[in-house]
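This is the structure I want to talk about, given as structure tokens.
One chain of protein is taken out of this complex; the other chains stay put.
After this line comes subunit A, so read on.
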Amino acid sequence: MATKKAGAKPNVSAEELLHYYREMLLIRRFEEKAGQLYGMGLIGGFCHLYIGQEAVVVGLEAAADEGDKRVTSYRDHGHMLACGMDPKGVMAELTGREGGYSKGKGGSMHMFSKEKHFYGGHGIVAAQVPIGAGLALADKYLGNDRVTFTYFGDGAANQGQVYETYNMAQLWDLPVVFVIENNQYAMGTSVKRSTKSPSLWERGAAYGIKGEEVDGMDVLAVKAAGEKAVEHCRAGDGPYILEVKTYRYRGHSMSDPAKYRTREEVQKMRDERDPIESVRTMLLDGKHASEDDLKSIDKEVKDQVNEAAEFSKESPEPAMEELWTDIYAKEIPQGEAV
């Protein structure tokens, strides 16, 4: 694999650009629909939308190979769609129905897919970080050259277990990419108000872990950084940290009073840095696609999301017996060694 200079725009084909456009749009439309279903009372509890952050996961998925693993927090819908999980199954889990990925027993924050190597969906801030390193330990132990993408937030970056994990991941050369999705807020607490060491990736240096900051509103920059990180891990050089600077447009969850930042701040991001708009402009300016081409993609995506929403309403609630199943396993349902 050719190494790209950090920061340099990699060459990218029209097909790839169109693919990223489609993937990001799918996440955005899906999340808007989820917000709408929440408003209608069809989705309950906590529901954390990924709107604004789409380029992070789409860029990193573009750097992943078959069999690579991923694990993240409760803000997980985008990750699931980007790794190829079925929007119908995800939406039906949000509505708590039998057709959901966890048969309605997990909810928005807890879904898994062995097939797509998606290991959750974790609700305790930063708990997924050692789990991600453990997945990487399994891969290393089994002697395959897979890499685990371990996503966590800027708020999670202040949890002790992150640093316990950094230490062991580097000590044991585990093939794990730590992706800090720095959307600048942990609920209502900005990074500035939670630490005097705001360059989160640099904290890895204390453990000897390399890393870098990445523009998370630019899908191509994320992809390029992801490729570099993956190459580092696959070469057996241990973990790598990507601090991806991004922004969430919506509230932390559905019940966010939005008092900790100004409307102007959000609007400015949307107007100037939107990751989908910028790919759209690239496609149009580069004459890789016409307005009509994009319109038809928009329509396809909208149909796909509507189909998922329909499915999530029609799928029945889980049968009462489900209350009592899946507490203990008889066989071993766990990740397949690839």
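As a working rule, contacts are C-beta pairs under 8 Å (C-beta built on N, C-alpha and C of every residue); 3 or more make two chains touch, one makes a residue touch a chain; residues count from 1.
Rule of thumb we're sticking to: contacts and distances are computed from a predicted model.
J.: One chain of this complex is not shown here; going by its UniProt record, which of these names is it: "Pyruvate dehydrogenase E1 component subunit beta", "Ferredoxin-like protein", "Dihydroorotase" or "Fe-S cluster assembly ATP-binding protein"?
T.: Cross-referencing UniProt, the chain left out corresponds to "Pyruvate dehydrogenase E1 component subunit beta".
J.: In the full complex, which of A:105, A:210 or A:234 touches the chain missing from this view?
T.: Result: among the candidates, A:105 touches the missing chain.
J.: For subunit A, which residues lie in contact with the unshown chain of the complex?
T.: Touch set of subunit A with respect to the missing chain: 32-33, 35-36, 38-42, 44-46, 51, 69, 71, 95, 100-106, 110-114, 119-124, 127, 129-139, 141-142, 160-161, 164-165, 167-168, 171-172, 249-251, 254-259, 263, 270, 313, 316-317, 319-321, 323-337.
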